[in-house]
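Certain chains of the assembly are absent from this excerpt, and the rest are unmoved.
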Amino acid sequence: MGIHHYFKSLSDLEKIYRCPGKFKFQEHSVASHSFKVTKIAQFLGTVEEMDGQTVDWRLLYEKALNHDYAELFTGDIKTPVKYASKELKRLFNEVEEEMTRKFVEKEFPPEFQKIYLGRFKEGKDDTLEGRILAVADKIDLLYESFGEIQKENPEPLFMEIYEEALSTILLFKDMTCVQYFLDEILPEMLRERFIEQSELTAITERMIEESRNQ
Amino acid sequence: MGIHHYFKSLSDLEKIYRCPGKFKFQEHSVASHSFKVTKIAQFLGTVEEMDGQTVDWRLLYEKALNHDYAELFTGDIKTPVKYASKELKRLFNEVEEEMTRKFVEKEFPPEFQKIYLGRFKEGKDDTLEGRILAVADKIDLLYESFGEIQKENPEPLFMEIYEEALSTILLFKDMTCVQYFLDEILPEMLRERFIEQSELTAITERMIEESRNQ
Amino acid sequence: MGIHHYFKSLSDLEKIYRCPGKFKFQEHSVASHSFKVTKIAQFLGTVEEMDGQTVDWRLLYEKALNHDYAELFTGDIKTPVKYASKELKRLFNEVEEEMTRKFVEKEFPPEFQKIYLGRFKEGKDDTLEGRILAVADKIDLLYESFGEIQKENPEPLFMEIYEEALSTILLFKDMTCVQYFLDEILPEMLRERFIEQSELTAITERMIEESRNQ
């Protein structure tokens, strides 16, 4: 029993890779996904705050930081499995909660148990902070799938993930931070361009030409 | 729809790594695990046959080769989750079967569907072939955990896996092939030794000495 | 001496990577190649059987499972080297057989030696099972090279491998299973399409538009 096991478990999250069983050009661990989601949530919260909303920052950071900690116990189970049936989804959530509760009761001294049970709870509720988390989680997923599509991964799954992520984000389209994302960030992402080999030849020839004329 | 998707899916099994979320010195994919289990089952079947048992080789190979194909749909879910409760285990199996059935119906032309539904069924039944598969699966797991322990992986999980694998093998101790494993193979595995750095110095000095005297 | 060394050697096949010395997006080990070839052979055998041929399944599985085991002793030597001259090819085969024989005699107890010498022999003979193996081996190679071409690997070698694999498959065009592959599976593989970034923009805009109108 002890906090040492909790600290050590953080490193296990570096060894759980997202979306197992598909060829990817770039792998992402649950640990670095959690980092990126928290950073994105920080930005989204800032937009909301500038718009006049009151953000409970402590709550927002707690939700974002811990939102996938339970994958320590279950791994990154493929989404279609998790949600294959309503009954399975319900049962699956129960199991996750049960395993988390057991871990907290086994590893945390009594004085910390209530706090950490709260921290490890499902964070995507109807509060402003829960909604920001839901959006931030999908924005990182959208970036992950965009990264594969952009590198020309032929696997159609990444297109499905992109669409699924975007459609979830759109569910929150009434939020100022989602409007900001749709108006300012997403178009910039889509405008990213590629270097074609034909350009390479043109650039090279221009550079050699210019060098000659100096 | 089509067999092409089935052939392509075999390569996805190369990207599902066993026992996610733990530091390992050597990773093993579901594809290469399946290969090793089939080779081990081949040996165990040979022992049984030499002992006078009738082995249905076609059945044995089918069981061994396909025994983890359903992980394509579910990933390598952590065992404690899978078996966290009897209810979950039952439901989980139902989901796996359901997803496999859907895949077969979607990807296989009608004339192949019945054959492949049979091949992808849980293979560990009470037949001789089902029991050989159960043992072969655990022997490979035992080798995987032994490989980590031998490389001095400090994670206690691998000791637990070793013990769990061995205790399952022992459930089949009435089988000739299990006796052969316990009497002939396991002791040899445990006798494996290490080179100590102190030996290195001794060997080096002896070799230099011998070279001097030539 | 002992079966333990044989079991342990299976894991070495996970560390021999096919086609060394070329940049690949996805590596394939001899272990997982053997798994895939056996699965493909299983399908091809099924097609032959449905066509009325008698398949010796035990033999087919033995051939497929063990067809590259001798690479344990030689590694995956580049094909052009192996076949640089008829004399070398002959000598090379002799060496492989000799090393396999020595391994079997050293590691296998006498009662298993004859069986395993048979299993480790070159399997691509003129039997139906030997011909299925020859085709299955090349189909997996074709998929490996297609995977690189599809991911836009600029190395022309993969085009050469694709052509070499296809032309070998075509040598067996009188087989029903090869006709099935050419008529049903290969066209489906070639129809695989890519997501272009331009589509991404169109899809995104459509989804946002639809969301607005809800």
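Labels A, B and C are assigned to the chains in the order they are written; within every chain, residues are numbered from 1.
Just so it is clear, a contact is a pair of C-beta atoms (placed from the backbone, for glycine too) under 8 Å apart; a residue touches a chain by one contact, two chains touch by 3 or more.
As the structure is a computational prediction, the values presented were derived from the model and not from experiment.
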Assembly size in copies, with 3 chains present: 6
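One rule holds for everything that comes next: only the chains that are shown with their structure count from here on.
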Chain whose averaged C-alpha position falls nearest the assembly-wide average: B
Most distant chain from subunit A by Cα centroid: C
Chain centre separation (subunit A, subunit C; CA means) in Å: 37
Subunit B and subunit C, separation of their C-alpha mean positions in angstrom: 21
Shared interface positions of subunit A, touching two or more other chains: 23
Subunit A residues touching subunit B - in the complex, by the definition given at the top: 11-13, 15-17, 20-23, 71-78, 80-81, 84-85, 87-88, 91-92, 95, 98-99
Residue ranges of subunit C in contact with subunit A within the complex: 25-26, 147, 150-152, 192, 194-195, 197, 200-201, 203-204, 207-208, 211-212
Residues of subunit B defined as touching subunit C within the complex: 2-8, 10-11, 13-14, 26, 28-29, 31-32, 34-36, 38-40, 42-43, 46, 50, 57-58, 61-62, 65-66, 109, 111-112, 115, 119, 139, 143, 147, 184-186, 188-189
